[in-house]
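I'd like to ask some things about the structure below.
Removed: one protein chain of the complex. Kept in place: all other protein chains.
The chains carry the letters A, B and C, assigned in the order they are written, with residues numbered from 1 in each.
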Amino acid sequence: MRWMRRGHSGFARRIGYNPKEVLKYFTSGESHGEALVAFLSGLPAGLEVSLEFVNRELWRRQQGYGRGGRMKIERDTAHILSGVRHGRTIASPIAVLLENRDWKNWQEQLPVEQGDAKLHKRVASPRPGHADLAGALKYNFPEARYVLERASARESAARVAIGALAKVMLRELDIEVLSHVVAVGGANVEHEVPWEKIQASCSREEVLLNCAEPEAEKRMKEEVDKVLRTGDSVGGVFEVVAHSVPPGLGTYVQWDERLDSGFRSA
Amino acid sequence: MRWMRRGHSGFARRIGYNPKEVLKYFTSGESHGEALVAFLSGLPAGLEVSLEFVNRELWRRQQGYGRGGRMKIERDTAHILSGVRHGRTIASPIAVLLENRDWKNWQEQLPVEQGDAKLHKRVASPRPGHADLAGALKYNFPEARYVLERASARESAARVAIGALAKVMLRELDIEVLSHVVAVGGANVEHEVPWEKIQASCSREEVLLNCAEPEAEKRMKEEVDKVLRTGDSVGGVFEVVAHSVPPGLGTYVQWDERLDSGFRSA
Amino acid sequence: MRWMRRGHSGFARRIGYNPKEVLKYFTSGESHGEALVAFLSGLPAGLEVSLEFVNRELWRRQQGYGRGGRMKIERDTAHILSGVRHGRTIASPIAVLLENRDWKNWQEQLPVEQGDAKLHKRVASPRPGHADLAGALKYNFPEARYVLERASARESAARVAIGALAKVMLRELDIEVLSHVVAVGGANVEHEVPWEKIQASCSREEVLLNCAEPEAEKRMKEEVDKVLRTGDSVGGVFEVVAHSVPPGLGTYVQWDERLDSGFRSA
Partner (left out) sequence: MRWMRRGHSGFARRIGYNPKEVLKYFTSGESHGEALVAFLSGLPAGLEVSLEFVNRELWRRQQGYGRGGRMKIERDTAHILSGVRHGRTIASPIAVLLENRDWKNWQEQLPVEQGDAKLHKRVASPRPGHADLAGALKYNFPEARYVLERASARESAARVAIGALAKVMLRELDIEVLSHVVAVGGANVEHEVPWEKIQASCSREEVLLNCAEPEAEKRMKEEVDKVLRTGDSVGGVFEVVAHSVPPGLGTYVQWDERLDSGFRSA
């Protein structure tokens, strides 16, 4: 019987431990606060960290067809505070600071210190489909400002920085993780897209709407144009593809150790 | 501003802690081993545990339209080893033993002790879509027997016992969690089903295919009949509905504390 | 510069992952319940499990100079329910059942079901220095019976079974962990005891008081004799020694990843 190979143990040997168990990440920061901080612990020592790569990932997050004005205000750049020296990881936890360029306009409305209560910009109408109402109920806030400061798309910038650092490790193992858009409103990619096309799409200099099939992308843009005219929004679907992953990640032995059980924070 | 209510703090007050953080559960046991053990820690003391209720949940798991022969062999009954006294939880961890009635036929083929290697029933052809191949690669097994012993639907019996005990706590808070089938193959429930109909369906004495809409259930059974004739199987969808849950469970403040981030084991 | 060696990565390579992160264990069971269950998850597949070794460890726990009558009632034997087949681990979680032989005398006083409340043996005087009072306050029990059922030395039998299984893994790595008594009351071992003497002491057939220095052991027994006469008890100290551990276990990079930060359950 020769169909069994030692795929996983070879994988484990190369990285020395099970990354699912060891990587921890957290983010902090509010939408109009001074900065976000991305926190990542558990990367092995010696990985080469290219700031250019991390910043390109941050830039790609800021693209998007039909996106609003704020994206133009800020071009995020990763300010690494710890865990990297001489261009390489040193095993210590990594903290990345992402400044909010808009903060200067909010310092008086949302200060860390007590400040002037009259300047506070209340959000008295909770937005449907957002965390506003549930969050205010949970934390007993009289209105939703503090909720939307944290339950905000801005937070995802910190996750992108963390994801970029995780990709630095995966690259050492020849694993690549990419994503692309497969549906916007009624416009779909009909067939499975080959890996090479996804790679090509992700490396474009202009990634307004990262669909790997130009025809479908054109139809998707039309869907966005349509709702933009009416002030509405439209849903979409994207696909994440991990390439050259060894078999045997995760396990069936316990419910919380499955690959699809969600990464565990600790 | 009167739309803010203290829903969550009232909820927390009644149970004294955040159940997401405190409940831990694990299962052990193989498909043809002596027994499964369901392990649950973190229930508060003083909850009334009805064995009849736990056993009815186990019985419901064993129903199913078109299910195979094994379900007839075993009528699971929960054998509580710890954590319950005088019919109530005592805060100690609960262990529930679920005997495998089929075990007596497997004692020699799959003994805990070394036994006779010639009696081992190898599984040399990994089943597509199962954990067989990846599991054997991961753990370096020369064939897949040990994988399918654990990566088995049998394990779900232990989860049902745990779920029944969790429902005991939720009932104290007037929260009820039920599920029903909304699609089998091409047969769907077209509209949202009212809570009362789901309750009625779940309390039926015969739950061969727990769809709350009789017409749709009839079509679903036809889908099963069709594939049974050809020896094939057919996919389905079920919906889980939690009733009278207070707002504010989970939180937006960190990725791993969201309600939909997966329960954490610890 | 030659003082740097690759100790840790060699260690990690041999076991394929970081055991601190992956091993999980829990126990359940009360002192006068039907059984304890020891639960251990995360052992790699293929480790040879000697029941004789596990049972010897359980037997050693039951020895002790001056110990009371219960130890004579029960000679624990590990009843492995899952996770071991053909004498080897199969990566699935291991559950070990340890029956309480005394249970037959307690079935009516402490039943899982409601039973007869009049037979309940209340513990109305909380013992000083035990969990009795704090436990009853915490869980709102009107007396301490349920507390002492769980906060009991009996629970340590389940930990010994788990420890024995952990030693099975460590042995594969040539790591041995032993312990010995270094002080009882005023009687001390004055000097560091060589490894070989500790090994010899632990392998004795009679381990009533496992001190590796015969002279000191004699004085320790006299300390026990003295308090036995007055119905008192006496404190002691034991030392745990891990032999041939590679450097670099644990880490300084975060407070909760230190070797001495306590094993984490998950």
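Following the convention adopted for this analysis, contacts are C-beta pairs under 8 Å (C-beta built on N, C-alpha and C of every residue); 3 or more make two chains touch, one makes a residue touch a chain.
Just so you know, these numbers come straight off a predicted model, no measurement behind them.
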Which residue of A:22, A:58 or A:84 touches the chain not shown here: A:84
Contact partner of the left-out chain, one of B:28, B:140, B:201 or B:251: B:251
Candidates C:77, C:188 or C:254 - the one touching the absent chain: C:254
Full-complex contact with the absent chain, from C:32, C:61, C:86 or C:150: C:150
Contact set of chain C toward the excluded chain (per top definition): 1, 3-9, 26-27, 124, 126, 131, 133-143, 147, 150-151, 159, 247-248, 251-256, 261-265
Sites on chain A contacted by the missing partner chain, in the whole complex: 24, 26-30, 33-37, 39, 41, 44-46, 51, 80-87, 90-95, 97, 110-115, 117, 120, 138-141, 146, 149-150, 264-266
In chain B, positions touching the absent partner: 8-9, 12-13, 16-18, 21-22, 41, 91-93, 251, 253-254, 256, 264, 266
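Here, only the chains that are shown with their structure count from here on.
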Arrangement of touching chains [line / ring / star / complete / other]: complete
Where chain A and chain B are represented by their mean Cα positions, the distance between them in whole Å: 32
Contacts with 2+ other chains: residues of chain A: 8-9, 251, 253-254, 256, 264
